[in-house]
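For this depiction, one protein chain was excluded, whereas all remaining protein chains were kept in their positions.
For subunit A:
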């Protein structure tokens, strides 16, 4: 729980200070896909749990935000959880429209979730515009090693086939969670942050104006990412 977040070779660090330095804050839309029960929402909760300032006390964990400070920029992740039930599969493309990062999650102890993950990946590739979305394959429930049905190699092979970022995590123990987030942050910034208008700036307006808080700077907007 309260583990110290590791320093990452990139020289960046996840930390909880809320002071706005001179660095820019960019908005990143991250979608989490996967069958129901693989721990999508728990993963999202994990991402934000150790952040000191949690904007909304968890009424729901379908939409969460998390600020990640890199060395020269701050990324504000907006984490979109999606409904994983198979019957909603046909409507999910609406969710990942315009996403900067997509996490496809499966449960290492359940083969069918891995199969479903491959379906998600295929679906994503249809919508994929090179350089606009960072995709990532996540094998969750790493703590259930005894019941493992998908080996690390298998997951890794699927990911490298499609040159995706791959990791195995455990939401239960918090293993690899911060590394995953930082990894995504770096990749997103490298791939998209450099593009003109790739990421839009986030400016925190005073908290009094609750309604405006989640609105967005209109200048570097729209439709430049995603289909």
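The rule we apply is simple: a contact is a pair of C-beta atoms (placed from the backbone, for glycine too) under 8 Å apart; a residue touches a chain by one contact, two chains touch by 3 or more; residues count from 1.
Keep in mind that, in the parts below, contacts and distances are computed from a predicted model.
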When one chain of this assembly is omitted, its UniProt record names it as which of these: "GID complex catalytic subunit 2", "cysteine desulfurase", "PRELI-like family-domain-containing protein" or "RAB guanine nucleotide exchange factor (GEF) 1"?
"RAB guanine nucleotide exchange factor (GEF) 1"
Filtering A:74, A:92, A:118 or A:156 for touch with the omitted chain leaves A:92
Hey, which of A:83, A:152, A:172 or A:191 is the one touching the hidden chain?
A:83
Logged for subunit A, residues touching the omitted partner chain are 27, 29, 36, 40-41, 45, 58-63, 78, 80-85, 87-88, 90-92, 94-95, 97-98, 200-201, 203, 205, 211-212, 214-219, 221-223, 225-226
